[in-house]
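Some notes on the structure that comes next.
The complex appears here without one of its protein chains, the remainder shown in place.
The first chain written gets the first letter, and so on, giving A and B; residue counts start at 1 in each chain.
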Amino acid sequence: MVTFKIERFNPDVDKAPYFQTYEVAAGKEMSVLEALFYVVENLDGSLAFRYSCRGAVCGSCAMRINGKNRLACQTLLKKLKSPVITVSPLPHLPIVKDLIVDMDHFFKNYEKIKPYLVNNTSAPEKERRQSILERAKIDEMIACILCGACFSACTVAATDKKFIGPAALTKAYRFWADSRDNLGDERLALVAGEHGALRCHTLFNCAEACPKNIVPTYSIQQLKGGLVKCRFSKPAK
Amino acid sequence: MGLHHQVIVVGAGLSGLRAALAAQQDGLDVAILSRVHPVRSHSIAAQGGINASLANAEGGRDDNWEKHAFDTIKGSDYLADQDAVEIMTKEAPGIVYEMEHWGTPFSRTIDGRIAQRPFGGAAFPRTCYAADITGHALLHTMYEKSVKEEIKVYEEYLLLSIVKHDNACVGIVALNINNGEIIAMSADAVIIASGGYGRIYGNSTNALINTGSGMAAAYLSAGVPLKDLEFVQFHPTSLYGTNILITEGARGEGGYLFNNRHERFMKNYAAKAMELAPRDIVARSIQTEINEGRCYNNAYVLLDLRHLGRKKIMERLPGIRDICLHFAGLDPINKPIPIQPGQHYSMGGIDTNANGETSLAGLFAAGEAACVSVHGGNRLGGNSLLDTIVFGKLSGHFASGYVKAKKKNAADQALQAELAKVKAKVSRLENSAGKENPAKVRSELKTTMMEEAGVFRTKAKLEAGLAKIKELKERYKQIHLLSKIKKYNLDLVRNLELEGKLALAEVIVLGALKREESRGSHFRTDYPTRNDEHWLKHTLAHHTESGPRLDYKAVTITRFRPQARTY
Partner (left out) sequence: MKKAALLWLLQRVTAVLIFIVLGVHVYRVHYVELGQPILFAGIAIRLKSLLMLVIDSSLLFFGLFHGLNGLRTVLLDYDFFDRQEKLLSWVLSIIGIIFFILGVKGLWAFIIR
């Protein structure tokens, strides 16, 4: 038996979040997500959480487990090495219910950076050529699953509600650095200003939280460098 | 009058998003209704790649759409409709180039073209890939495009019913999971792109949301037949334990399969193609090794990548390495991966033609939820991503053509009547005084399907399976919910899905029982050969009160006569 302390909150009835304790009959290879299903099926049908792929690619089940933002599906109980497992929703995001948080703000930020390839030249009949090296530049960033673990772990995003946040900035870099994209300085303008890339304090909380081992700070630093170069290479608009 | 959109697409995976983009491009008011946020859709989990005869790879310069079509049809064990396959394989290069132009970060060849790798059942390296996260790369690009085009998405809604009026589809009834409200939405056309039903099976590579709710709604409420549902693909290599997919690309890049005697046992089953035989053949070979004891723990064999070397694994299969590290605690650079076959894909689905049209006017289907059929008895790896985008696009355009041509019919009454009916059903479920534990019904269904309708089937097994499913259907009527909460009631959602799962399971097993031959993924040990004389035809299952009624439909054959299938 493993003890689970799970944060519960239903804004329709509860005044404040509280913890509830469940005893889960845990198998050796059980993940936190499976343990949550055990609770729903056997102990408490009212527990709510998001799930989909259970293979760490869809980004649904990011939550705070033993004090760290992780994917519930990817976190095996045996790796936590802890007799009591504490599970709460991603911090700094509004709770919808129990372990489900409102991701609207996260996706609004994502939408701000024009998260799509822009190339104003007419499309060739076949593919746009891209060298292996050019493609390698964005290899790390395209692994992002938009789970929100980094955004929730970022203390700057927690205090500065206008900060675009690490995931959107990583996405911004992914397109800016893509040799096929020609939005160029206009992309930088989207992440400029006090609440863009320059707001990052390089705390690396995002990198520590990322379940896909991405280092958003790297992308953000690249954007900062780009912004400075852009500041001196071109007259202000 | 409640919510209305000209086209409602159910499902926000690759085919759903592509269909919505197509219909919106035609100037229609479109909305997507999805169980999850678009990027959480199961398309994200596709790994190996998407097939298109680009002829970019060194060994594949002579490739063309006809060769792609032939491989697909041979792979399907000649059950695919050849006219549809022709459409898909002709469209393929254009679709891949379009995705590339939209931003998909495909891996590249030395000269900067889209890289292609060998895949099972293909004569050439034809599978375009982005490392081993091709589905992820494509779905993110498609989602990005939908953000750009400002496609409206109703997130976290579960489709409960499709509404008919005057022999046409006029809307849907759905559950807003967020607040428990059941709503009706009227639409001039509905496109079902809600994916497969993998979670009917115990060992499945599928996402937990793959419960076949769209297929079930089309079958149960719209009365549209399901086609070829007995053809269930088992992926040869799913990770032992969690059954997470280990891409066919691992073998495409040169991985070997070994039994416990350290034999590359595929030489006994497909001497020429070896590990790159089509999935049905490799899955059966592995299952045979397991059944005959040449395996580990009575459950798995090994997929060995070690000889590929660290560099190639890190470059081409980084996601597979991550999965192994996190879920199996081993590094494929130093250790072979324990694998076993797992349910992976449904060749069958809602009966449609190549335009995505079903037998009900105004109801369309695309992707895994649909059966066009381009995959016949067995789908080739790399053809499903292609299927989702090609037929997503086509169904979107055909749906908008239909909407523009059709006369408006007032369907408000029909919608309200269906809404009341569904509400009554849900409240019956919520207030059921039964004693049955739904978790038990669900898990018994999974075991039954694995054991009685798995890789190897027999009359006795299928009959036992059918009896069990009938029993479970009865028990379902007595289930007792643990929670009546309105907001995010997972208990309710999962048990509403369970009804559809039971209905689909019955169709699968009945179709398999009646089909007395072995073709593609459907293997009957009591009828081990293909029988073209009697069974070169599609199964159609119609819903009736007393269970599925089966009839059959001819296969379209254009240029490739059925021949013996050897690899």
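As a working rule, a contact is a pair of C-beta atoms (placed from the backbone, for glycine too) under 8 Å apart; a residue touches a chain by one contact, two chains touch by 3 or more.
What you see is a predicted model; the values in this text were computed from it and never measured.
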| item | value |
| --- | --- |
| Touch partners, limited to displayed chains, of the chain removed from view | A |
| Options A:Met30, A:Leu76 or A:Ala189, residue touching the unrepresented chain | A:Ala189 |
| Residue in contact with the excluded chain [from A:Ala25, A:Val84, A:Leu133 or A:Val228] | A:Val228 |
| Where the missing chain touches subunit A, by residue | 156, 159-163, 189, 192-194, 196, 198-199, 201, 224, 227-228, 230-231, 236 |
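Just so it is clear, only the chains that are shown with their structure count from here on.
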| item | value |
| --- | --- |
| Parts of subunit A lying in touch with subunit B, wherever the complex brings them together | 10, 12, 29, 40-42, 44-60, 74, 76, 96-98, 100, 103, 110-111, 114-117, 119, 123, 125-132, 134-135, 138-139, 142-143, 145-146, 175, 178, 180-181, 212-213 |
| Complex interface listing, subunit B residues touching subunit A | 36-37, 39-42, 44-45, 54, 96-97, 100-103, 105-114, 130-131, 133, 136-137, 140-141, 144-145, 147-148, 178, 207-209, 241-242, 244-245, 318-319, 322-323, 326-327, 439, 481-483, 485-491 |
